[in-house]
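Omission of a single protein chain aside, the complex is shown with its protein chains in their original locations.
What follows is chain A.
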Amino acid sequence: MTEQTLSSTLSARDLEAIEARKREQRKVLISSIFRYIILFAVGLIMLYPLIWLVGASFKTNAEIFSGAGFWPRSPTLSGYVEGWKTSTPYTFGRFFLNTFLILIPKLIGTAISATAVAYGFARFEFPGKKILFASLIAILLLPNVVTRIPQYLLFREFGWLDSFLPLWVPSAFAGDAFFVFMLVQFLRAIPRDMEEAARVDGANSWQTLIFIVVPLLTPALISVCLFQFMWSMNDFLGPLIYISSVDKYPVSLALKLSIDTTEAFDWNKILAMSVLTIAPALIVFFMAQKYFIEGISAGGVKG
């Protein structure tokens, strides 16, 4: 924009231009105000239920239904204390432990297998590459529903039912095609100079992968791990199908169990435990927002 300079002698045309400029500015202002109104309204709808949830977890049962306000009148920790105990012989601590026992091997398996496979796709030519890459896209589009029943029968044959193996193993075989796809996209955007230099210096492809590619890939790998963390934390159907003993339940199943076993009266317990189960995801999200947004824009995430 050019600066408007006011001289003492203004022609009619200048005045008109100033008027037009003012009108333009007013239009921009009105449109900004309009945008803010929409953003605040939508923001309220987006966040208020979550904020309310946190407040309600400190309320008594009676108060939860007495008003839409956030602040508890007489804050109590009883929802947390009682909810943590659960109606099972185990506390929520056990269910959190199980959740992380499912999550950690899954994350490690995903990170290693997706990196290796993406490296193979992005840096090598080999017979069948096109078809294999097409299969990756096909898996992205294939609804899980179709393969779920035979997978269940397969894991049953293996004797893996009621263990964490059905949840771990497919991830270790690069089963989450989306992550491979994301890393391939990312690798394609990285120049190969450093890798070629390493090769000239006598490094084999393994060494190149570990010492050159992985460090370059770190931001993308963080995105992958974050998404896998979120999705695994949120996964419900997987554990529902494969895990049958309560002592192996992750938090998602434990929460479901708590709404089945307690009737309308114990809602503050359930809400308190809901807060706890979404807390890890929220904390991780706020610590690493930029990786999420970058990860999504890089590959276009489902979810």
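Going forward, a residue touches a chain if its C-beta (ideal position, glycine included) is under 8 Å from a C-beta of that chain, and two chains touch if they have at least 3 such contacts; residues count from 1.
One rule holds in what follows: contacts and distances are computed from a predicted model.
The UniProt record for the undisplayed chain lists the protein name "Sugar ABC transporter permease", from the options "Sugar ABC transporter permease", "Cytochrome c oxidase subunit 1", "Rieske 2Fe-2S domain-containing protein" or "Anaerobic sulfite reductase subunit AsrA".
Residue A:L132 is the one among A:L132, A:A197 or A:I210 that touches the chain not shown.
Of A:P105, A:G120 or A:P219, it is A:G120 that touches the chain left out of the display. Across the interface with the omitted chain, chain A contributes residues 32, 35-36, 38-39, 42-43, 45-47, 49-50, 52-53, 64-65, 67-68, 113, 116-117, 119-121, 123-129, 132, 135-136, 139, 141-154, 156, 170, 172-175, 180, 195-196, 199, 205, 230-231, 233-234, 236-237, 241, 251-252, 255-256, 259, 264, 267, 270-271, 273-275, 277-278, 281-282, 285, 289, 292-293, 296-297, 300-303.
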